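First the structure, in the form of structure tokens, and then the observations on it.
Complex shown without one protein chain; remaining protein chains in place.
And now, chain A:
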Amino acid sequence: MASDKASNSNPKVAEAEKLVKKADKLTKLSFTKWFPDWTAATPLYEQAANAFKLAKMPEAAKIAYEKAATGQERSSSPWSAGKHLESAGGLARELGNFDEVIDLYKRASELYVQCGKVQPAADALDKGARAVEDVKPDAAVRMYIDACALLEEDGRDQMAFDSYRSAASIYIKLNRYEDAATVFLRWGQAADKCKAVQSQCKAYLSAIIVYLFADNFNLADASYNDCSQMDSFFKSDQNHCAVQLLSAYRQGRPDEIKHVVSTSSVIPHLDHMVIRLAKQLPSGKVTAIVDETGHNELDEDDLR
């Protein structure tokens, strides 16, 4: 069957290879040729790449796509170049060259930015990050955050939510809870800018829960104090839940914490990874937090 397929597509493959050779000749600099002819070579490369892809030869297709992209770039059409690079990146993922994947998608994103099209640039970064997140989570996270930064610069904060969510989920998977909480807080800030109150409150509550899961009550408390300054969070149900949770922690009662989590009406609507963390609260030992803000200074003997 495979041989049949190969024989069937062989003429096409042969044709594609011929196209590639022809295009290579056009572009290679030699003694007689002083300037490469990209305008003629690019469509040949594209045709060859499509043929290779249909023939399920990802390696050759990827190379052809890359060359086509270079050609488009030289012809000052970065949009098409970006598209070709994305296709090349997808093929590289199939091949398993994850470094190359990252590289290709980053280049595609830069080209899109050159065109002035920010959304496709961010999408390219997202796609690249998703492709490598299992294998190279650090790089993936960086790409997600770059995508968020790109969109925020352009003023399209709302599109960044999905990237934030993916970045936070990777951090949680890596057990880097402080980083995850930071991402959530940034998400809340972006939501605040575009007046998406629901997302903002959910992001803040998620941050607090992640801090509590990381056994870091002080940070959770500090971030809660910061968040409660915001009117939109202060009036929300999520704030109520956060207050209950933090007071249960302060009193050091694990059964109370579990009760708050199980009967809360807002926690089941958060992202699923945060729900999973919340269900595992309290993690670690919970002791009553004593408020040591100078009550012991005033002593009866001081009146002497």
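Note that a contact is a pair of C-beta atoms (placed from the backbone, for glycine too) under 8 Å apart; a residue touches a chain by one contact, two chains touch by 3 or more; residues count from 1.
By definition in this document, contacts and distances are computed from a predicted model.
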| item | value |
| --- | --- |
| From "Transcription factor IIIB 50 kDa subunit", "t-SNARE coiled-coil homology domain-containing protein", "Asparagine synthetase [glutamine-hydrolyzing]" or "Proteasome subunit beta", the hidden chain's UniProt protein name | "t-SNARE coiled-coil homology domain-containing protein" |
| Options A:A51, A:A196 or A:I257, residue touching the unrepresented chain | A:A196 |
| Contact residue for the chain not shown (choose from A:Q47, A:S77 or A:Q158) | A:Q158 |
| Touching residues (missing chain, whole complex) on chain A | 156, 158-159, 194-199, 237, 265-266, 268-269 |
